[in-house]
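A single protein chain has been removed from this complex, and every other one stays in its place.
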């Protein structure tokens, strides 16, 4: 498989094969080694604050962690030499979030939520992403920073 | 209502009236102004990594945020002078997580997960909690630190 | 005093009246309610790693905390109604960093370092800034996120 197919595979794993992500209902807008963007619809089950009808903070952290993790995976694939592409499954199996910080900026109100990630540190063992969450009207809801183990 | 009843009410709101927490299935082990401890059972829907059958990081962050938030709420009630107890609903409506850091220590494997929180800073406007998550065998899974707006 | 003079005063306090900042040798490039930018020169005393001759992480965190704190102060002044400007000293005396996260991206090598901050949350009690540090060649060295008590 070439790199593009391998990255498409990462999308599939995150969207279709992770039960918690199926509960979230995330779908991918864009994924390559430079940028990841995903979305999720509003659902009643996501509500944290019942009087305000806003997203639970845990849903927000989960979406930010997902979009950063997908970018970390795409970046692992992108950096693999062509003759080591067969080791990709092994490489991806060690991918994990070491730590994440979420900054909650505004109440999570909206019909659709878009999360995006950019790489700010990309190493052989560790990469760091900054993430953002906004709603369909481009209102910023949260920021995140996460460190991933990638090697 | 006295303080103890008000704190019992906080439990009820977090457990029964927040749809995302009902999905998580959390229940309260202990809650007072010094300490909060909650638990949640293993569920297939919580899986992040399908080959390893471990908790999604988002579930972990959500539980840590909940236990810290409950402690922050109990601490708001505890500090209210007796003659201002009627303002508690108003006070609690402004409670919100400002930021949270989660450190993932070990894979989230187990049958039951216990999250606890302690206050490390308790002010009139802001409080800070440190949280821990372990499983039924007392294996540490994650640590957290969160800052809450309380006034 | 008008707001612009009050903000100029904040510059003076950070640069001339804080002994640790005098050790750092920071100076202000720009400060208004939207953006803060400061710089510091390379000094041998800042070295953390003696073989690599790079900035100690503590110097980096200190500079990021300073630039975020200056922006938080400018934003306090900017939001004060004209007829409350006389309360500014009182307001600023409660300003403090609640928490800060620093992400170290590349070794702190350079002759001059520029730190900038932008507000991502601006409330009556708390504000949150994101900060960056780069050297004179525009190489990114670190990112930061900090929460300040402002009211």
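All chains are identified by letter, namely A, B and C, in their written order; residue positions are counted from 1 within each chain.
As a working rule, a residue touches a chain if its C-beta (ideal position, glycine included) is under 8 Å from a C-beta of that chain, and two chains touch if they have at least 3 such contacts.
The structure presented is a predicted model; accordingly, all values stated were derived computationally and were not measured.
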Hidden-chain contact residue, picked from the options A:13, A:85 or A:126: A:126
Of C:4, C:27, C:49 or C:140, the residue in touch with the unshown chain: C:49
Contact footprint on subunit A, counting only the chain that is left out: 98-99, 101, 121, 123, 125-126, 128, 145, 147, 149, 151
Where the unshown chain meets subunit C, residue by residue: 13, 17-21, 23-24, 44-51, 56-59, 61-63, 65-66, 93, 96-104
Chain not shown, touching residues in subunit B: 101, 103, 105-106, 120-121, 128, 130, 140, 143, 145, 147
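Operating definition for what follows: only the chains that are shown with their structure count from here on.
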Length of the line joining the C-alpha centres of subunit A and subunit B, rounded to whole Å: 24
Junction residues of subunit B, two or more chains touched: 98-99, 101
